[in-house]
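Following: one structure in structure tokens, then a few remarks.
One protein chain is absent from this view; the other protein chains keep their places.
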Amino acid sequence: MSTRHPALGRLIDRSAPLEFTFNGARLRGFAGDTLASALLANGQMLLGRSYKYHRPRGPVAAGPEEPNALVGLGTGAGFEPNQRATTTELFAGLTASSQNHWPSLEFDIGAVNQALTAFFPAGFYYKTFMFPRAAWEKLFEPVIRRAAGLGRPPRQSDPDDYEHFHIHVDVLVVGGGVSGLTAALAAGSTGARVLLIEQTAHWGGRAPVDDAEIDGQPAEGWISAALKELAQMENVTLRTRMMGAGVYDHGYALAYERLTDHAPDMPGPRHRLWRIRAGRIINAAGAIERPLPFAGNDIPGVMLAGAVRDYLLNWGVSIGDRTVIVTNNDDAYRTAIALHDAGLIVPAIIDARTDADSPLIAAARERGIRVERGRAIARVDGGKRVRGVTLCLHAGEGAPLGHIPCDAVAMSGGWSPVVHLWSHCGGKLRWDAEQALFRPDPARPPLGADGSGFVISAGTANGHLDTASALDDAFDAGRRAALELGHKDKGKGGKAPTAAPEEHAPVQPVWMMPQGAGAHLQEKAFLDYQNDVKVSDVRLAAQEGYESVEHTKRYTTLGMASDQGKLSNINGLAVLADSLGREIPQVGTTTFRPPWQPISFGAIAGMNRGPLFQPLRKTPIHDWLAENGAHWEPVGGWRRPYCLRRAGESVEQAVTREILNTRRNVGLLDASTLGKIIVKGRDAARFMDMLYTNMMSTLKVGRCRYGLMCNENGFLFDDGVVVRLSDDTFLCHTTSGGADHVHAWMEEWLQTEWWDWQVFVANVTEQFGQIAVVGPNARKLLADMGTDLDLSAEALPFMGWAEGNIAGIPARIYRISFSGELSFEVAMPASRALEFWRAALEAGKSHGVQPYGTEALHVMRAEKGFIMVGDETDGTVIPQDLNLGWAVSRKKPDFLGKRGMERPHMQSDDRKQLVGLLTENPDDVLPTGAHAVEGGRRENGMENMIGHVTSSYFSPTLGHSIAMALIRGGNRRMGDTLTFPLEGGRVIRARVVEPVFYDKEGERQNV
Amino acid sequence: MSEPWMPKPLQSFQGAVMVARHAPVGMITLRGDLDAAEMAAAVKGAVGLAMPAQRRIRSGKRGAVAWMSPDELLLFMDHDRAPVAVDRLDKALAGGHHLAVDVSDARALFTLAGHGVREVIAKGSPADMAPDALPVGEFRRSRIGQVAAAWWLSDAQTLHLVCFRSVGDYMFDWLCVAAARDGLPGFLAV
Partner (left out) sequence: MLILHCPYCGIHADETELAPGGEAHIRRAGPGSDDTEFENYMFARKNPKGVHFERWRHVHGCGKWFHAARATDTLEVFGTYPAQTTEPPEEILAHIRKRRPDWKGFQG
């Protein structure tokens, strides 16, 4: 049983006990514990069940590579599933629960899958897909959905705060072990701006547990001296609990800072996502130990040898009383020695190597520890806990040579440098056969903007597994990073820290233990713990023809769990290489993708949530509308009122009332969102003639003209009324959503094509409030507001404009109409728009004024057959399709879109053309988007479609429904009846008519 | 704390730094040949200041002038003065290719004050907010969160920010959240 050791534990504070709960049980740990170390100290080895077979699992590692010890943390809104116990710092009151089991951790019904192992081989899910589709939908999916996934997501909204933070540094050093500290010292001494980050709460990495000696003193002493020196450098910043998550193009890096996870009562944001631009990034992320694949290597109590040492020395936790060591390299001997020196029993070191010898091995022997050379573990005995191991020859097939009772197994398959940050942005690896590991190939780094490498790997992460050469390498990396950025060596801290060179016996690659293990052992030898992928699965994939490591990964799900294969990838690809009879470098690795460790959704979202999720654009009338019943709809970043509801009114009732009142009396519309762009200069008229399809240069000062803008394909993308303010100045109105685009479109042509033309443009959309006064009483209302303008039809005719004062407010007044009614659009400085609005409501009381919203606007324009960009257009419609050929100049030699319109297909009579529709039953309102069908079915069985409804409303003015549609050859079909099949077998029939339904002669607006 | 020509705040928030939104300020977009003597004279006449260098802002008692692009300036002044100033600029620059437009009501203006003003902005902008990259008097156009904005520091602890008026409420809310107490990373030196 795992328990707390009486003395050891360099990271825990035994004077600060903490209470926490696991599955409802109250347990005790110490400040400095991780959740994993505290649970182990309480004898809780079983922490969860595996994903596929629901096998009992305990921690196998002590850091971020941990695949098994995933728990749910917190309760209620603060609950989070799938949190790593090994990277969770303990705090008072922590609440954790195990997951992926039912009804309990100890007794799990899903574990029946274990007995069905043979039925869940590699590619099980893919093979299942081959069954009839019905079986999949009705049978497999529901079952798999219930069983799938690990923890359950929380149901409430996250109560914590998150944020982003952008910084620029010269050198980012990732990893606060002795290599990272050394690199930061070297870079910092040049004066370069350095940020050194460490994912845990502690500096120094593995050096203290590896018993390293640096510059003649124990690692811990050297680390605190280095930290002191770094703290004195103003140009160096040190941050713990901050993980280098990803490296991207041009020196961009993401780092994930966990501010309050260890102290939830602390104020401030919980996580901060740092968005870092660095000249150079030093990857000093260390190395990860590999498991050994032998039968039963997933039974709780089997753990990485380095992790066993970490638990003992860092947190004072012994994993068992009797720990068997199994290894293919020297490092695990350190664990044996540490356990022995702590008074625990090491019954044997099982070393796959037949003739290894080194000072470390000698030191173990000197302590009287039994060393079994050339031996392997045939299988681990036990269910929810290790009971012993069966010994065999490593070179054989697993014939038992004896049994060693034990309650823990510490395994080491060698170490793999953490190359993720090197590889994220394209850094290449090379296979180091001598050390049996992939390491960064310094000749092929990820390249930055200047074409040189911007990531430098340092120390263990660069394949230097012994302290002495790691320090040399890290010092060189730090110095190089700074010098490459143009910083100068200042002679301070001018040499690398030193450590005594170590003598190692070479590692012997072991990808299956024993070497000749048969199928029955391979089926119990796990590669990927979280996804339950075994050696037998990878071999089966190879047999079935999977040769690429990327395909094998997906077929077997190797490395696809939330630990992303940190422990399993190298072993898995080595098994694949062996199965295919290839060399490991020929098979290669899968792609390393960010993030290095999972980061929270909260950190990704940052402040962009709730009211800050999306910027909301507000007109000067917005707040008044909000207080007066606005039923909002989003329009190009704005909110516009669909209608303004009165007490007790439905949306439909409000729309009908607004339409009828505007047609009978007078309505007010907040049209401030309309785009307004000034075009000025000697060549402004020439430029306007290029932008619009119709002639704008002939527009007289004082007049307005409706205009269309097309792209070079000839497709209509924006429309609006153009106003000529003076000889060299135009004001272009655009659609509400189109202002920024049209402004950018103008700038693009002026800057990149006609840069010698004298034209300046300015987007003044937000400078003005714009209020439409619409209806038979509009003129009377404005007159009653008090104005120095002559508003008579003679002085201010339709499509004219004037400038003056209304209600004491400076205003421009345009006689334009989008409703067919007598209409004045009034523009005034935005700061006075609300004042104007209130004055108009006041003056209009006796004229029956009511504000109206966008739906009334839409219905009224449809009654008049006016198009709406985005409804009648879809990016493939030319003006001629909409009967707007009159607005396309034939005289102009050139305009944007002219050449595009000359293509034969654009000239065809058979294009879809805009028509009006009247339904047979006048109460039927066609759904927008409904398709007209004709002429039977196409090859694929669908009915032949000839067009679709673009706008459709019930017109309260006319008392029947109206619609517009784009119909193939529509102009030839006047009077025809079209068929519109709808969902559920319903069919609506409608007659094709001219698309102007109301006041065809335009008498109402022209008064 | 704020520049001499800035009106009093309409609303303010005290967090780790102070955030204030000003009453409308006169602003004019002025485009033309920034190297022309007429332009320099027109600017001098409008705000009493010399032409700013690339990416710089000059500020005085009557207002300020900021470099926006190689052919564009932004002039700041009292709100009431902007319409008249536009007319005067048009007269002073008549005959030459230029554009002067009143954008006073199309902009919102904020002041942030305190040790952490640089860090508040760095929460939302990819711009380098370090003092050597953005010295006092440098006018930086970029984005904050999801909207366009421009800002400058008038002294080490005072930052002014301009954005579009329609997103003024969003910007105030954003700045207040970013400036919340206990939320400064403590990375950027003042």
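Which chain is which? They are A and B, in the order written, and residues in each are numbered from 1.
Just so it is clear, a residue touches a chain if its C-beta (ideal position, glycine included) is under 8 Å from a C-beta of that chain, and two chains touch if they have at least 3 such contacts.
Here the structure is a predicted model, which is why all the values come from computation and not from measurement.
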item: Touching the absent chain when the full complex is considered, from A:Asp790, A:Asp894 or A:Glu920; value: A:Asp894
item: Contact residue for the chain not shown (choose from A:Ala626, A:Val701, A:Ala744 or A:Leu982); value: A:Ala744
item: Contact partner of the left-out chain, one of B:Met18, B:Met68 or B:Val103; value: B:Met68
item: Among A:Glu583, A:Glu652 or A:Glu753, the residue in touch with the chain that has been omitted; value: A:Glu753
item: Hidden partner interface residues of subunit A, rising order; value: 248-252, 277, 447-451, 712-713, 744, 747-748, 751-753, 755, 893-894, 898-900, 902-903
item: For subunit B, the residues touching the chain missing from this view; value: 54-55, 68-70, 72, 126-127, 140-143, 148
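Operating definition for what follows: only the chains that are shown with their structure count from here on.
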item: Interfacial residue positions of subunit A with respect to subunit B in the complex; value: 161, 163-168, 193, 195, 234, 237, 266-269, 272, 275, 277, 606-608, 611-612, 614-620, 637-638, 678, 680-682, 758, 760-762, 764-768, 810, 829-831
item: Contact footprint of subunit A on subunit B as seen in their complex; value: 24, 29, 31-32, 71, 79, 83, 97-99, 101-107, 119, 122-130, 133, 145-147, 164-170, 173-174, 177-178, 180-183, 185, 187-189
